[in-house]
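Below: one structure, written as structure tokens.
In this view, the complex is presented without one of its protein chains, the others remaining in place.
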Amino acid sequence: MSVFILRRLMQSALVMVAMAVIVFFGIHLIGDPVWMFVSPDMDQQDIEEVTRALGLDRPIWEQFGYFVLSALQGDLGTSFIFGEPALGLIIERMPATLELAFTALLMAVAFGIPLGLYAGLYPDSAVSKAIMAGSILGFSLPTFWVGIMLIMVFAVILGWLPSTGRGDTVDLFGVPVSFLTLDGLKHLLLPAFNLALLKISLVIRLTRAGTREAIHQDYIKFARAKGLSTRRIIGVHLLKNILIPVVTVLGLEFGSLIAFSVVTETVFAWPGMGKLLIEAIQQLDRPIIVAYLIMIVFLFVVINLIVDILYSILDPRVRLGDRGA
Amino acid sequence: MAVTDAGKTSPIEAAPLPAPPAEAPLKRFLSDFADSRLALGAALLLAAIMIVAFLAPVIAPQDPYDLATVSVLDARLPPGTENFAGYTHWLGTDGAGRDLLSAILYGLRISISVGLASGVIALFVGMAVGLVAAYVGGRTEGLIMRVVDLQLSFPAVLVALILLAILGKGIDKIVIALVVAQWAYYARTVRASALVERRREYVEAAQSLGLSHARIIFRHILPNCLAPLIVVGTVQTAHAIALEATLSFLGVGLPQTEPSLGLLIANGFEYMISGKYWISVFPGLALLLTIVSINMVGDQLRDVLNPRLQK
Amino acid sequence: MNDAPTLQVTDLKTHFFTKAGVAKAVDGVTLSVNRGEVLGLVGESGSGKTVTGFSILGLVDQPGRIVSGSIRLNGEELVGKPEADLRKIRGRKVAMIFQDPMMTLNPVLRVDTQMIEAIRAHGDVSEEAARERSREALVRVGIPSPDERLQSYPHQFSGGMRQRVAIAIALLNEPDLIVADEPTTALDVTIQAQILYEVQKLCAETGLAMIWITHDLAVVGGLADRLAVMYAGRVVEEGPVDQVLDAPLHPYTRGLIGSVPSHNRRGARLSQIPGMTPSLLHLPEGCSFAARCPRADDACRVMPPLEGFGPSRAARCHHPFTAENDGQEIDLTFNE
Amino acid sequence: MSETPILTLENVSKRFIRRLDAAEKLVNVFGADRREQVVHAVDDVSIAVKQGEVVGLVGESGCGKSTLGRVVAGIHAPSEGRLLWRGQDVESASAELQRDARLKVQMIFQDPMSSLNPRMRVRDIVGEAPRVHGLVSGAGVKDYVDDMLLRVGLDPSFRDRYPHQFSGGQRQRVGIARALAVKPEFLVCDESVAALDVSIQAQVLNLFMDLRTDLGLTYLFISHDLGVVEHLSDRVVIMYLGRVVETAPTDELFREANHPYTKALLAEVPRIDTRKRKFQPVKGEIPSPLDPPPGCHFHPRCPFAFERCKREAPALKEIAPGRHSACHLNDGG
Partner (left out) sequence: EDLTIAVGAEATSIDPHFHNLGPNNQLGFQIFDRLANPDERQNFEPGLAVSWAPIDDTTWEFKLREGVKFHDGSDFNADDVICTFERAPNVPNSPAGFSTYTKGKTFVKVDDYTVHVKTDAPYPLMVNDLGNVAIVSNETGCDASTEDYNSGKAAAGTGPYKFVEYVPGDRIVLAANHDYWGEKPTWETVTIKPIKSGPSRVAALLAGDVDVIASVPTTDIETLKGRDDVTLSQGVSNRVIYLHIDQFREASPFVKANGGGDIKNPLMDKRVREAISKAISRELIRDRVMEGLSIPAGQLLPEGFFGVSENLKPDAYDADAAKALLAEAGVPDGFELTIHGPNDRYVNDAKIVEAIAQMLTRVGIKTQVETLPRSVYFSRASSGADGLPEFSLILVGWGAGSGEASSPLRALIATNDKDKGMGTANRGRYSNPEVDKVIEEALAEVDDEKRAGLLAKATEMAIGDYAIIPVHYQVNTWASRKGLKYIPRTDEYTVAYGVVKE
């Protein structure tokens, strides 16, 4: 277990370094961020002063060295546009993104598994075919397009749900969450569904494939030969086995949920870190981009650890610490 | 004693054994594929889309990239409007006055080219890397797979987003970004199946027959890894097309005067609420049809090519 | 011999309706097993042994279906019974053991879960009582430290142990019949011997009837009381094990025995049956073995019936190797 | 014996090692005890095979039979020990000699499905190696392949087919034709008939025997089926957990085995001519090769084991002319 965690940490440290280097030098190549901030009335002198103040006048490797030094002390730099520690800005917006992502995940499981199970158990029925066709549609539709359609239909035309924003939040253990208030829940529904759509399709397909495969396994036949009820066979024997790939893949996909929240947050004006990133990219706010990526890697590490632990609970064959785990 | 001489007088069996009826693999594959009406329809549709897309310069009524023929005067005409030159825009025009039908055809061409180009390059890169990793094993494999893992642990959108922010716009840039975002999927797929294939006895047979490593990798192992690769390839191509659309929507990606489908949609997106639905709905439909048909074909390929589901 | 056999299968037909055509996997199988008896069911791959076993338990899946025939367990007809009733019989009156011990136990459930649920599916037994019974069953199949083993997951067991657990599960509800589908094929000789030892002991102790499916004549030779030989979905010969092995009636049985290497004829060429098993999709008219049979003639264009030879033997052949004609061709070989 | 054996294994070992990765090394620095996992698949085996001989190699699953076969066929290099081809060390030979020696030893595999490349036609499967090695000209390949197919009893018209279009027995014949195509003198048959039905198995075994007489081939015949080995071999080698425990001419071995493991094995083998026998099995499971018992690997299951067996691994000693056994009981117990 400790080896396992260590291995993970070493790998992630590598990603973080790689990411930091690429982004750091890459952004340097794109352009000079200073031009993003200066106001029209400033003259060259002012601009140079700003450049100096932000440390952007020094050679890039020196800037990088400085970044590494302070990163080791937990300081990922100060946002150019916000003037606040980049890490703080990201952490401040993380709960919103995580809430969105988790809700989407929940939706993916809540819709995906039953539908996938049905499609796997009755592969030839018309309903199953419809489910599968729907799932293809689900992962073919570009997220941004679905988002605006959802707003059009549910907010503008039907007026059932609010179009954008996060709604009321309450603090849960000091973290603002919106699913505990009615208003927050209403705001959460559309973006979460938008984000979940892709994953619902994915879970449907995984569950179906898992079901189709498991159903022909000897252990299912053996369970039937024991005279177990269909409910128990599906609910325990089958489900527990197909949960393994579903959990693994969802764990891996959680990263892409967070990544795709960049799109959803933009469309739904959801105050999460994805929106922050997109704006940072547009404005070359390098500290935020770097800090975002490092945070994401960190998040992945944590999530992957959780998934692996879950995995070892679900699948007794897996022992953490084994090679390639 | 020479083996060859003995052949005719072999005492073993007078009448060689009969074999099961021969059936060409291609034919079997096609008939299996055609099993699903839906998939067949999707394949035909996809073929049609591809043909239309690549013939765009021939069949499109207008060259939407030629600024001399496009005029803002014609901007945002609803479907079926005749323009001043007396030409009817069946699908209307977009915000810059491009004939939408033509723009969609050209856009399809770009989207599909981007998808295919990035898919093919990523496939080759991933394939080479994955095969080498699986065949060589040991430290090399460990190192390669760590890199693949790193790449995979980062969602493709983010990779492409950051990369494009760094590289700038242009078809070549987006292809590069998509290749970087995708090669690892292929590498992983190839490696997984190559690992399985490498343990197959026919590989050992080839080794003991003294065949070269290159020959074993490319003539023996590779062809047997193609099936999952093709499946991943189709899905990834669809994915690449959608990804390109998303990136265009996010404002990185392609130059706006030569819009891909994604960019057409993104541009039309701002007209959604104003009721000028056609600017984004028609390209959206084209994109949807393309991606859905590719995915359906991929789905069926998966079923047909998956040996476990056969029979 | 008891009056009614534990299991009586009569003219069972189980067909698979596939795209390529109808595969008559089981096409007129007649069998009976008595109390305390081990029936060996042998035949080559694809001859329909497993499907026969599944038919008895009512476990034939789409696109397969029992088309006709009768399966009587202790006189009770199983064919046509609703699924809910069959479920009550499965595991309670008939149990089954599968070939691959690695695959039969659910890898993600603990052994006790899998055993207890098998008991509680058939009666209102308390968890505790069920656990105790599971423990006893493990002891019966010779598993050391059963309490500890109950808490384990299948992957912590070796193949032989797993197969024993499967047998223990089959025994849990004290069924009248166990269908064992090649349960030792995947195991090593020494482990196979251990399993055979336990099974032999159990049958002797409990009076359990058993169908032992295998393609290994040597194994059934040592274990079974009676033998049924299947070819292309039909039983072609049946009888007490000694008689069938020592004086086979059907040319196929004879060919099969001849092809087993044995130290009596060390280094000699083995007898080989020419040709190969026909596809179940396109079975020839008449005797399905005719095309490979040295004795075949025009009479074989008609399907021979399963004819009795003596009190306990039967064969499905127009030209059996009976005592009268056997002298002509005693060397058990075919084409040399 | 004066005649040089066609193939000699001298103290050959093959180990599979799973090395530690960086993370594991790091925890070791902090005091953890992570070890490399070593499988001694083949442990100090010496065998000499004479020209024209059929040597049967018997043992239970995981005892290293296949690994030994692969070492002989040149697919794996031995971790230790030497492999001599006609008295010459293959390792130190020139590249050309090495290749020749390698081609002279060919392998026939167990699984008729996976041993043929499913994407190649029979003519390529059989014809590829001879063409690559220049044994036959490009134009002559077709005839050559036809000859090979005829030799193994297949109709030459099958040459354009793919493996899946054959039955199991026919596939095995294609595999044999492929091996024969490089004119080998030595065949390693690794469970070559285990996956076949008895009637098909008989066909293939007959083919092996015919090839032996026709082409003067030498065989290393690996099987866990004692019946098959007994039928075919001149001499039998018994392995247990990577080590050879006994070798003897077939007749003598089956008449009276020396090693307790061999005895147990012979007793367990079901035979068609023994009926309604009482099974009396060896106790215990086959131990994991990752962690074999110390001393004599068989001692935990051996009814005759005594103190020394736990400590000391018995050496393989000649107990009678042509017979070797590795058991402490033979040291005048």
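Going by the order they are written in, the chains are A, B, C and D; count residues from 1 in each one.
As a convention for this text, a residue touches a chain if its C-beta (ideal position, glycine included) is under 8 Å from a C-beta of that chain, and two chains touch if they have at least 3 such contacts.
Nothing here was measured: the structure is a model prediction, and the numbers come from that model.
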For the unseen chain, which displayed partners does it touch in the full complex? A, B
Could you tell me which of A:188, A:214 or A:267 touches the chain that is not displayed? A:267
Can you say which of A:50, A:215 or A:252 touches the chain missing from this structure? A:50
For the chain that got dropped from the picture, name the residues of chain A it touches. 30-47, 49-50, 53-54, 78, 80-84, 89, 92-93, 96, 148, 151-152, 155-156, 159, 162-166, 176, 266-272, 275-276, 279, 281-284
Take the complete complex as the reference. Which residues in chain B touch the chain that isn't displayed? 67-68, 70-73, 75-76, 95-97, 165, 168-169, 251-252, 255-257, 269-276
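What we mean here is this: only the chains that are shown with their structure count from here on.
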Which of A-D and A-B has more C-beta pairs touching across its chains: A-B
At what distance in angstrom does the C-alpha mean of chain B lie from that of chain A? 25
In whole angstrom, the CA-centroid distance of chain B from chain D equals 45
Using mean CA coordinates as chain centres, what's the gap between chain C and chain D in Å? 32
Going by residue number, chain A touches two or more other chains at none
Shared-contact residues (touching 2 or more other chains) in chain D: 21, 167, 169, 206
In their shared complex, at which residues does chain B touch chain D? 1, 3-4, 6-8, 10-13, 16-23, 25, 142, 200-202, 204-212, 215, 219-220, 223-224
In the complex with chain B, residue positions of chain A that touch it: 11, 14-15, 18-19, 22-23, 26-27, 29-30, 129, 132-133, 136-137, 139-145, 148, 152, 156, 212-213, 252, 255-256, 258-260, 262-263, 266, 278, 281-282, 289, 293, 296-297, 300, 304
Residues of chain C defined as touching chain A within the complex: 57, 59, 87-92, 95-96, 98-100, 103-110, 114, 117-118, 121-122, 153, 155, 166, 169
